[in-house]
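Complex shown without one protein chain; remaining protein chains in place.
A, B and C label the chains in the order they appear, each numbered from 1.
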Amino acid sequence: MAEAWPDLAGRLVAGVHVLPVRVYFEDTDAGGVVYHARYLAFCERARSDMLRLMGIHQSRMGELGFVVRRMACEFLKPARLDDLLEVETRFRDWSGARLEMNQLVRRGAEVLFQADVTIAVIDLRGRPRRLPAKLAALFSGVTES
Amino acid sequence: MAEAWPDLAGRLVAGVHVLPVRVYFEDTDAGGVVYHARYLAFCERARSDMLRLMGIHQSRMGELGFVVRRMACEFLKPARLDDLLEVETRFRDWSGARLEMNQLVRRGAEVLFQADVTIAVIDLRGRPRRLPAKLAALFSGVTES
Amino acid sequence: MAEAWPDLAGRLVAGVHVLPVRVYFEDTDAGGVVYHARYLAFCERARSDMLRLMGIHQSRMGELGFVVRRMACEFLKPARLDDLLEVETRFRDWSGARLEMNQLVRRGAEVLFQADVTIAVIDLRGRPRRLPAKLAALFSGVTES
Partner (left out) sequence: MAEAWPDLAGRLVAGVHVLPVRVYFEDTDAGGVVYHARYLAFCERARSDMLRLMGIHQSRMGELGFVVRRMACEFLKPARLDDLLEVETRFRDWSGARLEMNQLVRRGAEVLFQADVTIAVIDLRGRPRRLPAKLAALFSGVTES
């Protein structure tokens, strides 16, 4: 079925992942714009889909998981109902148990939101874990040098 | 800490549970009103809190769980930002593995939303299960005759 | 930019609209499945995108709007993280100020959710309005006979 919708997880080209996001009523608030916390959800969708295109499915990761530790967010301009947005995700760096990313949400060339994101690798009890070598190799392939 | 906020789970009087719900930006959409699916979340909060006041904590139910099977919803009038709503929950009936409830969302005397709700009791694999006698006795106590 | 993502609004073929929906963490709950109210949001996305493919953009409808009046929902089976779902939308009937639809959410051939939906046409004050002739003609074209 996934083949029927080839772009559903966005595209990963030269280490940069781009995910299209349509703004629906659920994303907006009575101010007429996208509710601020929705940008974090858009970014989480993008990270999940970038992992998916790298062959990593979070529902099959067994005892390992990724969690957000830190997110420094700038809300630059408002998005509105029916807007077509694109989320760009870039790996900046990774160490034993942490991944550093930058994510931004654009409407065309106009950047509406951007965030520096720190992701931790944890086990089922929430304790930090080293990134397994296989995943580390995948992340190296998409990290900016 | 719960004692510090005595009304946080609403009140259960004569078999009717009432939960106050404030409308925040997150609940509204670009139409200036509460997004329709939010009423279902308000009703789920109310069911959880009614159970809580009956001594049933869903996070400690072990291998049993409650799921919504059917919900016939009427969206009568819009709620708006800053509104103070009240969710009323009444048990209508229960059988071996099903609970029937009616829920409505009011702003003062004005009914904005109402739903007939069927809840099923399931085990961890999602299979229907009979309501344990201890829970059945609790539900009998709050069911309209 | 919309041309870059040709399937973003799904597909409308022979009066049936199909929208793909990926299940992300935001859609799931601690029960490990999709939170029940999310199906209503998935259906709203599908209705918005079906209208979009018919040339109707809700953010440009001026003083008219669509609101959900009634929704009879059946939650048949749970969806889970990473699932690829498809929402099918069919117009059943329309009259002066009302549209009747059926919507279902599938995972492959397996139906997880289905709902009969009544939509009303309202003006900015929330009063019922007749469907303008131009829209009526569009809806006639996609209504099952």
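Note that a contact is a pair of C-beta atoms (placed from the backbone, for glycine too) under 8 Å apart; a residue touches a chain by one contact, two chains touch by 3 or more.
Model, not experiment: these values are computed from the prediction.
Trainee: Where the complex has a chain not shown, which of A:A4, A:A72 or A:A137 is the residue touching it?
Mentor: In the full complex, the listed residue that touches the missing chain is A:A72.
Trainee: Using the document's definition of touch, tell me which of B:R22, B:K77, B:R92 or B:R130 contacts the absent chain.
Mentor: B:R22
Trainee: Which candidate, C:E26, C:E100 or C:D116, sits in contact with the chain we can't see?
Mentor: Counting the whole complex, the residue in contact with the absent chain is C:E26.
Trainee: May I ask you to list the residues on chain C that touch the chain which is not drawn?
Mentor: On the chain C side, contact with the omitted chain comes from 25-26, 28-33, 35, 37, 80-81.
Trainee: Can you list, in ascending order, the chain A residues touching the missing chain?
Mentor: 30-31, 36-38, 40-41, 44, 59, 65, 67-75, 77-78, 126
Trainee: Touching the missing chain, which residues of chain B?
Mentor: Its contact residues with the unshown chain are 1-2, 4-9, 20, 22, 24-26, 41, 44-45, 48-49, 52, 57-60, 80-82, 84, 86, 108.
Please note the rule applied: only the chains that are shown with their structure count from here on.
Trainee: Nearest chain to the global Cα centroid?
Mentor: Most central by this criterion: C.
Trainee: How many angstrom lie between the centres of chain A and chain B, each centre taken as the mean Cα position?
Mentor: Distance between chain centres, rounded to whole Å: 34 Å.
Trainee: Hey, what residues on chain B touch two or more of the other chains?
Mentor: Touching at least two other chains: 30-31, 37.
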